[in-house]
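Right after this comes chain A.
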Amino acid sequence: MKRSINKIHVIKTVAFLLIFVLLLGSVTDILQPKWIDGTSVTFVQENFYKEKKNSIEVAVLGSSQLVYGISSMRLLENYGISAYSLATGEQPVLCGYFYLREMARSQNIKTVIYDVSMLYEEEQESRFRKTIDTAPMSRNKLWMILEHRNLSFAESARTYFFPIMKYHSRWEELEEMDYHYADLNTEVFKGNIMSPIASQKINYEKLCVDNDEIDASITMDESELHYFREMVQYCKEQNIELILIKTPKTTWTKSAMVGVEALAEEYQLPYMDFNTAELLEASGIDIEKDFWNQDHLNIRGAEKLTDYMAEYLLANGTYTDGRNTEAYDEEEVRKYYIDRENKYLQTSNSLEDVMTALKNDRYEVVMQLTGDIASHWNENTQQLLEELGVSVNMAELQNAPFIGQYKNGNRFYEESQEKEFTHEGTFSNGTAYEATSNPSGNEMETGAKIAGEEIGFQKKGLNFCVYDTVNNKLVDNFTLYYDEDRGDFNIYRYRES
Partner candidate 1 sequence: MEELLEALKRANGKIDYLSSNKLVTDKIIDSIDITSILAELEETFDIEISMEYIVPENFDSVEAMWEMVQELKD
Partner candidate 2 sequence: MTFIEMQFFVFLFAAAVIFYICPVKHRWKVLLGASIVFYAIAGIKYLPFILFTSFTVFLAGRKMGHIYEEMEQHLLEENLDRKAKKEIKEQAKNRCKKAMLAALLCNLLILIIVKFTKFAVNPINDLLTALGQEGNFSAAYIIVPLGISYYTFSCLSYLLDVYWKREEYENNYARFLLYAIYFPHILQGPIERYGRLGKRLKGEFLFDYDRVCAGLQLMVWGIFKKLVIADRINLFTTAVYEKGSQAEGLIYVFAFFLDVVYIYADFSGCMDIARGASQIFGVELDLNFNHPFASKSVTEFWRRWHMSLGSWFKDYVYYPISTSKFVKNVAKSCKKHLPDAVTRSIVTAIPVTVTWVATGLWHGTGVTYLAWGLYYAFMIFMSVSFGDLFHNLALKLKINTQCWSYKVFQMVRTTCIFAGGRLLTRPGTLGLSWHALKSALLQFNPWVLTDGTLYEFGLSRSNFNLMLVTVVLFGGISILQQKGSVRDMIAKQNLAVRWGIYFAAIFSILIFGIYGSGYDASSFVYMAY
């Protein structure tokens, strides 16, 4: 009978515990939800920790306003400013502050661009969870958990150290994505995601706060304000310049702006509010083209805001040119440009912009006539089409069934028939497609097929499918149609609501 502990026992016990810890880590990773849609907290964070040390000088923080509202890659490519965005959706100030501390730990942060939306928001546990549960354990994370515990809705501390206790019931909804999701990381560049949607429904009066009435009941959330003050203090101690901005959104109010102005005054911080006529004009942000939805900019708007901020940054500070450093990742830049081109195409809501975007050898277009286009056709639109390679005159065609295939001025196929017809063709890279032209049909649902997959348009007119023959992907599909309300041709893209 063994009466005392001997070496083998100790080794066994230690080995068992080690394996247990490893397994626990893997199992927790699988069970934990991956927040990779929306503002992609998971990818944004993971990508950050892969960045080279001391390669970042500007931190972008705040809510989704800045995830979509600024392009850190553009700051780098066009201005040499090395920025990274750890803004995330509905980011509580404490989380932003945490990210700042993390960034300062491994990078040379000189400046912070901070969007102030969340100062007026009540906090919710789920928003904290996304940050806390995704972040790797560190001294700062420990600090954040302890701070967070002060909030009334904070959950039991052990669930932050052992997230499996909270998420284990997800076992019944696990998907492939839970096991490997790295290859889904295609849109996040230096923490920013550019939006490919252009809304045409932004109302200038709602957006611009200059003429708003003051509503005294709008006040900042105490807890958010508390951590904001701490963050300001931290920046002062670390000699980091803190710049406050407010990206344009229709739900921002003058009262809110006035409140932030007071804070900025108190701490002598620069504050740029893009909801004012002054800055909207100065930045050139166009309500017709540059907004994704009521509260966020799309890629066009983000780049304009980026340009404005870049000028300010360069005028007020010096930055190491990130384009000449070791940290410069050419592969990443290459993917960034492809993503950018695609999104400029996807946000083109006039035929002009579309044609500009289509001047690209990657994009091959299949066109099919499914509705009335001849009635209001004019020379201008005809000329634009011809830039793509179209040789048929739409006015003369008189809405006869028509299908064409083009690339950047080159014509691969063009046919018009008396009656409705279907064409089966191939793109120049061999991918098969099928298109049907039936302008007099009653079907609202018009479609095409590429590589066997159905594509819907939900509108009658001149349908375009744009296919990337280099990367084998459908990049865009839209309908050119005559918009009675506007008295001009417009681009329609079907969005599921």
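Regarding selection, all candidates are chains of the complex that A comes from, given by their letters.
Keep in mind that, in the parts below, a residue touches a chain if its C-beta (ideal position, glycine included) is under 8 Å from a C-beta of that chain, and two chains touch if they have at least 3 such contacts; residues count from 1.
Note that the structure is a prediction, hence the values are computed from the model and not measured.
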> Among 1 or 2, which chain makes contact with chain A in the assembled complex?
Replying inline: 2
> Touching candidate 2 in the complex: which residues of chain A?
Replying inline: 1-5, 9, 16, 19-20, 23-24, 27, 31, 33, 35, 37-39, 63-65, 89-90, 117, 121, 124-126, 129-130, 155-156, 158-159, 164-173, 293, 295-296
